[in-house]
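Of the protein chains in this complex, all but one are displayed in their positions.
By letter and in written order, the chains are A and B; residue numbering begins at 1 in each of them.
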Amino acid sequence: MSPILSVTDLRVGFATDDGVVRAVDGVSFDLNPGEVVAIVGESGCGKSVTAQTLMGLTRSPNTTISGSVVFGGRDLTQLPDNELRSLRGEHIAMIFQDPMTSLNPVYRVGDQIAEMIRAHRQVSKKDAVARAVELLRSVGIPNPERRVRDYPHEFSGGMRQRVMIAMALALEPEVLIADEPTTALDVTIQAQILGLLRTLNREKNVSVVLITHDLGVVAEIADKVVVMYAGQVVEEAPLEALFYQPRHPYTWGLLGSIPRPDEARPDRLTQIPGQPPSLLDPPTGCRFAARCEYAFDDCTRLPPLRARRGDAGHLDRCWLTTDPRAANQ
Amino acid sequence: MLRFAVRRTVGMVSVLFAISVIVFLIFNVIPNSDPAARIAGKNANPALIARVRVDLGLDQSLPVQYLTMMKQIFTGQLTSYSSDQNVAQQIWKGLPVTLSLCIGAALLWMALAVWFGYLSAVRAGRFTDRALTILALVGISLPVFWLAAILLYYLSFKAQLFPTGSYVPLTENPVQWAYHLILPWLTLAVLYVGFYSRVLRSNMLDAMNEDYVRTARAKGITERQVRLRHVLRNSMIPVVTLFGLDFGAVVGGGAILTETVFNLNGVGLYAGQAIGKLDLPPLMAVTMFGAFFIVLFNGIVDILYAVLDPRIRLGEAAPA
Partner (left out) sequence: MPTPDAEVAVEGRSPWRLAWLRLRRNKVALAFGVLFVLIVLFCLAAPLWADHVAHTGPNQNHITDKILVDGHPTSVVSAEGIPLGPGLRGGYLMGADQNGRDVMVRLMYGGRTSIYIGVLAAVITTALAVIVGVLAGYYRGWIDTALSRILDVIWAFPVLLLGIALGTTLAVGGLRLGGLQISGDSLWIPILIIGLVYVPYMARPVRGEVLALREKEFVEAAVSQGKGPLRIMISELLPNIISTIIVFFTLNIANDMLLESALSFLGAGVRAPNASWGTMIADGYQTIYTAPHLTIVPGLMIVLTVLSLNVFGDGLRDAMDPRATIRTES
């Protein structure tokens, strides 16, 4: 089965007054049909920029993009704007972090969904709005006939995100990119939205790329996990493999920092000391070396992303071949 | 909605009352010389001064004087002391001229401002934007009356392209009416085009960074649709409200300079002539008229804002 979306060595640089910010510096991963891939990392690691670049939303005179994003046999980074535009919404759709600001406040919700539909299909406004009603119903919004005429600020946060999801799935795209869809919502609503995404993934076979900084969200929904740090992928593995046999020291730090209800309460939560490096002038070696407890001489060279321990599905970007933590215990 | 309208109306009336008191104070209390002599104007004679004293009850207390003045204004009895003309009548006569000037200029400046502002925002940082920004900055740096004089000199007098001022009523000859108003419209519009195009440009640049614009792009609609339906539409809201206020101000008194130079006998020219003679009744009346217009448009603008922004209409507070 070939992947539905294939990202190879994606690099995105932004020209600023102070120099070029290398926000994404070598990201590769594959999205298989029906799969949910979670991209996880801290703020500033480049995950949102990656997500937005997939759809070409970062294109501007200040931006340099290299690498390839292959979808349906075509490299999206090379597509002219109008072809890219016809893909958006119809084949690849996106939902964003803050539903409050992501919907235009002066248009009714039904009209905004209708706009999406009518951008790609020849339907009358009436029919498009009728379809919008059905979409709202399918994402669990009660009383959709009435609510389709409401404005975004008349919905609660969770409802607004459902509206966004309804809008994104209006044309039944093959791929949904979700950029931190639950970050702005409180925990109970988070669970509902994730549940909705999981249902849509199973029932409509929508492949999902989910961006998040929350490992709890990852555990809920992901099939495969891609861990990013300082603009690069540092580990990629199926869900269970990542949580039970993590290979990269950064992942160890991430997992170690989660408080665990089944263990004794620690005095302090483990933190990873230090700060991520500047993306204006990133270090030439391993970017995590400065904060890594286990760094050694080889770390002055950037390790390639490879499956080091045999199983092809589990890649990491680290020179270590054995787990030094076992030795310490 | 009704409560909102009632509260605003009450507010407006109280502001108008405060304005009338202030106008009264300015014209009757501040000046330092014998009030009657001052009100009678520069060319007063003793008989006129005596008459003024009786008319305004200047021997009576201030509140009574105020009431007398208000009565005169409202019953349209205010008379100019230098020409014996009824002030209210003169204002009424001048109104069509002033409105012709202001409405025409307003349409012109809004059309141009939206066009230039949109172009500037869409081509931000490039040549078009830089050129338009320079034009806008020059536009807001020109004294209106000076620009009027320059246009009059070069385009009317020297090039003979346009008539040298004066007004032709619309009902008499629409073509001549417009022809005589082209230069005044242009003059009045230049300042505002400069200002508004920059406001729109700034609003649009802010709007382009908003999340909902990103969502609109992600939906796959054309860039033009993004710019018109999302960026421009949302950017126009503050512009429209500003326009309401400025239009009120222009009718209310901003047109004085243009009318003076182009010799258009509107309300502004009337006020301008009164200044030279220090003839206070017309000035008083025109000031009240001007302030009234602004307050009226303030109210209209508030209602307009509610119409354009559903967040206000439906009760949520306006975004900062």
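By our rule, a residue touches a chain if its C-beta (ideal position, glycine included) is under 8 Å from a C-beta of that chain, and two chains touch if they have at least 3 such contacts.
Computed from a predicted structure; not experimentally measured.
Undergrad: With the full complex in mind, choose from B:48, B:99 or B:149 the residue touching the hidden chain.
TA: Touching the chain that is not displayed is residue B:149.
Undergrad: Of the residues B:184, B:244, B:266 or B:290, which one touches the chain left out of the display?
TA: B:290
Undergrad: May I ask which residue of A:3, A:44 or A:105 touches the chain that does not appear here?
TA: Touching the chain that is not displayed is residue A:44.
Undergrad: For chain B, which residues reach the chain that was dropped from this view?
TA: 15, 18-19, 22-23, 26-27, 30-33, 38, 137-138, 140-146, 149-150, 152-153, 157, 209, 249, 252-254, 256-257, 260-261, 271-272, 275-276, 278, 280, 283-284, 286-287, 290-291, 294-295, 298, 320
We take it that only the chains that are shown with their structure count from here on.
Undergrad: Distance-wise, how many Å sit between the C-alpha centres of chain A and chain B, to the nearest whole number?
TA: 53
Undergrad: What does chain B use to touch chain A in their complex?
TA: 210-212, 214-223, 225, 229-230, 233-234, 237, 308-311, 314, 316
Undergrad: Using the touch definition from the top, list the residues of chain A that touch chain B in their complex.
TA: It is residues 52, 55, 57, 81-82, 85-90, 93-94, 96, 98, 101-106, 115-116, 119-120, 151, 153-154, 164, 167 of chain A that touch chain B.
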